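Only one protein chain is missing; all other protein chains are in place.
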Amino acid sequence: MQPGVVFAQDYQYMCSEAGQNIIKDAIKTHGLTGVVVCSCSPRMHEATFRKAAAQAGLNPFMVEIANIREHCSWIHKDKEEGTEKACVLMRAAVAKVTLNAPLKAGESKVVKRALVIGGGIAGIQTALDIADAGFPVDIVEKNATIGGRMAQLDKTFPTLDCSSCILTPKMVEAKANENIRLITYAEVEEVSGFVGSFKAKIRKKARFVKEDVCTGCGVCMSKCPSKKGLNEFNMGLNNRSAIYIPFAQAIPNVAVIDKEQCIKLKTGKCGLCQKVCTAGAIDYTQQDEFIEEEYGAIVMATGFRPIDASKFDEYSYSTCKDVVTSLELERIMNAAGPTGGVLLRPSDGKHPHSIVFIQCVGSRDVSGRGKPYCSKICCMYTAKHAMLIRDKYPDVEVHVFYIDVRTPGKNFDEFYRRAAEQYDVDYIKGQVGKVYEENGQLVVRGVDLISNEQIVLNADMVVLATAIEPDPTARKVANMLTASIDTNDFITEAHPKLRPVESPTAGIFLSGVCQGPKDIPETVSQAGAAASKVIGLLAKDKLTTNPCVAHSDELLCNGCSCCEKVCPYSAISYETKLINDHGVKETRRVAMVNEALCQGCGACTVVCPSGAMDLKGFSNKQIMAEVDAICL
Amino acid sequence: MNYSYYPGCTLKTKAQELDRYGRESAKALGIGLEEIDDWQCCGAVYPMVRDEIATKLSAVRTLMAARDKGQKLVTLCSACHNVLTRVNNDMRTDEYIRSRANNYLDPAVPYAGETQVIHYLQLLRDELGFEQLAQAVKNPLKGRKIGAYYGCLLLRPSKVMAFDDPENPRIIEDFVRALGGTPVVYGMRNECCGAYVTLKDEAQARVNVERIIANARSQGAEEIITACPLCMYNLKKHQDGSMPVRYITELLYEALGLKEADANADE
Amino acid sequence: MQMSEKDVAALVKEISGSDVKKCMKCGKCSATCPAYGEMRFHPHQFVAMVARGRVEELLKDPTVTRCLSCFACVERCPRGVEPANVVAAIRVLAEREQEGNNFSPADVPKLLSQDPEIPQQALVSAFRKYRK
Amino acid sequence: MQRVSERVIARARELMREGTVNKVAGWKAGEFFYDCAPYVFESEESLKDLVYDRFCAANLSKYMIKNSVAAGAEGGKVLVLLKPCDTYSFNQLLTEHRIARENVYVLGVGCEGMCDIDRIREKGFKGITGVDENADGKTLTVHTLYGDGEVAIDDVLVNKCEFCKGKAHMIFDELISDNEDEGPRGDRFAGVRELEAMSPADRFAFWQSELSKCIRCNACRNACPACSCRKCVFDNDASGIASKANTDSFEEKMFHIIRAFHVAGRCTDCGECTRVCPQGIPLHLFNRKYIKDINEFYGEYAAGAEAGQRGPLINYTVDDIEPAAVSDKGGN
Partner (left out) sequence: MSVNADWKPRIVAFCCNWCSYAGADLAGSSRLAYPADVKIIREPCSCRVNPMFILKAFERGADGVILCGCHPGDCHYSTGNYYTRRRMALLFSMLDYIGVERGRTRVEWVSAAEGAKFSRVMNDFVAQIRELGENVKVGDLRCKE
């Protein structure tokens, strides 16, 4: 037995009630001053065991975990070697725990306001739920209107109800709710602070239209002579004026001037919109504004975009107008879209007779061109498109090339089968290798793996189910929030199963596709989950802080300010005070750590030349003891 | 600027025009092409199985010769370009192949893929510049509707060849534009013409050629240009002659006014 | 010593440098293959059969030489499997096994008399392709 | 140096007499003429022992930590004599808030290089009784029991002066100097480069042989202006590195490596460590390695060139060199 160890017990499920009782009983019976649990990762059950220790009257920070599962038994095939390593890890934990000191958590304040970054369905739903609980919420949306991707969709699966019909009421509610402040056409620039009290700086871009004055009448749009801007809402399939309201149901229903397109802003001449605006809302001199606000919690709801289909030009997306992405098809099918909802092929506006859908364009692709993950929503929306087309235009032949049809979800497979069986959509198991134009039609060369034949189809349109990727702002925002992000730029959860809507960074929550591909119902339920986590946080008056914070020994401090300079939280300040150094009284400049601000990174401890600065719970001595024990 | 130049065997025999037009045009453009001394055939086909090293050695010798001259290596034939680029990549990235090839050749300085292999078209685009080229054009190819035929060898595998977007290449179209012609984009321009089986399976090669030519024609091409002697042979052989096929260098030669000069000289 | 079918399959994987396990069976290789109609087995079948260790039939198939080595399948494979390398490995092994010289210098004069335009390159590559 | 010396001593007296300062930190000759040690003079009378000659190599800036505070407590000021190289240390200590600047009067003193008695002895002189600087300013007359001899100053400079950083003072309240700044003397990284060019095994052998001479007398630590912690980590049990018991050899083995890291980015290359080492260990080769690396990785940086600089180890840029890339640089 290791020195200092007086009791050891093997039990299979230490985290169970019974297991915890073993720990509690041992603490009481043997008067233990420290506990080492050799088990799974401390990231999993450290809190459990600490709580158990506390219940038995031991300071919870007198517990250490030796991770002999994730870091040992699960990866080492050789039992003997693994056991040997487990012993070493245990020895290190024992060495550490003997140097542990009881720690007491401090308290910090909770600002009772939340920030939601992104105003799509995820952000809107999260904000509505938080607001309903009585807490103020700000939604920061980078576009001129909230609504996000869902506003662009025509119908939703598997119910086929109209997307904007179910979204618009939520948008209106977000506007009307007095606890919600919409900050549109704005981006978060800087975030500092930590859970309970983040500080954010938000840049509200100049709209050149006074938001509180504009009535949204739209006269300016009809009079604007610059009409060459690509209509982003319609995926660039048609044009819009330089001054525009993104779409009819936009919230706020306020115009915005695209400064790249506006003749007045570029040349100083024109000014027509100002002349026709009876409300007097146009202001060409408007500047970006900054809003600074404190928040207790922040929700990321930054959403997604489809990948660039021109990376897969074997499908001729760049060269053939009649090859479109699924999101473009949504706009073509939508009554508010460029064709007024009539299915017409883009090249010549003619009615198509044959449409080929290609699934998994850029999804499940590890070649470097696409994304390694399944985009999850494509099988269902393709079935939806196929079904809607067959329903509205029974003369149109629809073929779908698929690798697998993935339809887990309530009524999802039934939906897909309806497309195939009831609507006679031709599902072909196989992929398309090439699409090209010939004699005014598209030639699609694919394979049918079931009949083992290469097939060549003539089509009037080809629809690419392009993979989705996190919105490019996600990485920037995540970095600002110090939320971890994975190799695909999806935000990492605190735990993939048990804490799916929280980031490992306390106070940062995840809503919608920024966490991983998901459909609308999943997004809405995740949005609600994130909101409930936020509400739980904001409902508290105080937060207990991490007691593993830096601490400076006054007697050793040189007053050199090195620590102050590397602290990311400005948690260290200097004070000139009278120090009694073993009987010698002297006025010295010494470092003081604000424990409420310190997050315990330890950067200060290493730059401190005298070793005055140390980190509770991860002290120099403790880590040295671990090193010693490992290298024994 | 001077470059090492690797013509390859076909340019010395059946594709002499490709070579001559290329050299003369380069000269007219002020580009120095120095033929590598004592070059050997590159092997024409990149050996795809990993345990074949010997068949890559002649390419390594050529690459080393350019390295020793401190010059970039310019190729013209698509097949040579493919073989040299890929073998060079092996020498740069594959320790297994590099060590064996160096052991076998035992050069004074071991070769590790230092040479930069560029195709004649890249020479024009990246070293000279298509804008510069356009200014040198004396006889713009006005009104000519030209379909570029890339084939496979210049483009694939794109990770190694890094020639252009493998699915939507633009370099030959830009080249045609620089010469004053009208490029015609057609989907089959990067599909294989079947030249690899042209000796033994003519029917198969014919199917491929017909597809390509039909597609080019449907999109409005009136002539096709290529950089590959084998494609040239194949594309000519399996059609009725209604679709002219020319080398890229011939077009260049013509646009630079050199063909006219030849004709005048003949008179 | 006679190699087992499984060993040959392992050899195919090794000399092709292709990781056939990465295949997700989407069929894009076969969808894009310009020689599809000429070959008894198609690119996705080569990959699948090698993965399962079934190479004997592939080695016996004379239409393996119809592969154009155009690399369309390699370029477009979403999983980086490189089916053309697998086909090439099968062809090379078949030629090695049969001492198979399917093209001889003696054939050249006849070919050239039929078509004097045949470029050097075609002959060199034919030697590469059809001979051990 | 004679002229400067006289002016310096006279000025020190004057400042004391006027009451501008009530203390003078300077050098006092010890038992032997070459034994000029730092000394704080507290009266005008005592200043008769103040010397400033070719053997006043000691860097006085470190003494200002205690004395500036003490002077303040007494309501006075302390005069410190700083040679050009010493001013870097002084600035660095100001940066680290170690010196009460308002209580210090800095008299910058010109310097033409300090001499190393051991190097004079190495020239074959025995029974040295005194040394006089000749009028040419380039040679010394060495008086010995056996008669006089001559030696070139350049041949007997202490290491730090051999690689003098320059004749310019980085900080002063008043300056007494006839020197024009000629910039640095010699290539101070030559020694580092030489080591870098060796094989890892040879480098290890070199350091093993050098460091095995160490007797842990702490002279380097005591002289070093950067090593001015109130309590050194090696003396602090809680640091986990101090060796109270002989069973732990960590401190023994790693003392110099840790010390070098502790002063990295803060060391001004004042050269005191090497100068005071009784065993002649070239400790500056550690410090100069860090300085050279810092210059190469993060751009030229001279600790103490200015007060208030942000040191390279408490700074970063987002595109700093990766440690992996570093290992491919330098060395063999």
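We just call them A, B, C and D in the order they show up, numbering each chain from 1.
As a working rule, contacts are C-beta pairs under 8 Å (C-beta built on N, C-alpha and C of every residue); 3 or more make two chains touch, one makes a residue touch a chain.
These numbers come from a predicted model, not from an experiment.
All shown chains touched by the missing chain in the whole complex, by label: A, D.
In the complete complex, the residue from A:C217, A:A596 or A:M624 that touches the missing chain is A:M624. Contact with the chain not shown here comes from a single listed residue; of A:D25, A:E81, A:D161 or A:D424, that residue is A:E81.
Residue-level contact of chain A with the missing chain is found at 41-44, 67, 69-72, 74-78, 81-82, 84-85, 88-89, 92, 478-479, 482, 484-487, 492, 504-505, 548, 566, 568-569, 599-603, 605-607, 615, 618, 620, 623-624, 626-628, 630-632. Against the chain not shown here, chain D presents residues 192, 195-196, 200-208, 211-212, 214-216, 239-241, 249-250, 252-258, 260-261, 264, 286, 289-290, 293-294, 297-298, 312-318, 320-324, 326-327, 329-331.
As a convention for this text, only the chains that are shown with their structure count from here on.
Chain closest to the overall centre, judged by the mean of its C-alpha atoms against the mean of all protein C-alpha atoms: A. If you tally contacting C-beta pairs for each pair of chains, B-C comes out on top. As a whole-number value, the distance joining the C-alpha centres of chain B and chain C reads 25 Å. Rounded to a whole number, the gap between the C-alpha centres of chain A and chain B is 48 angstrom. For chain A, the set of residues touching two or more other chains reads 314, 368, 434.
Multi-chain contact residues of chain B (touching two or more other chains) are listed as 167, 191.
Every pair of chains in contact is given here: A-B, A-C, A-D, B-C. Residues of chain A that touch chain C in their complex: 314, 360, 364-370, 403, 429-434, 445-447, 449, 452, 454. If you check the complex, the residues on chain D that touch chain A are 69, 96-98, 226, 228-233, 236, 238-241, 262-263, 266, 310-311, 313-315. Taken in their complex, chain A has these residues touching chain B: 310, 312-314, 316, 318-320, 368, 434-439, 443.
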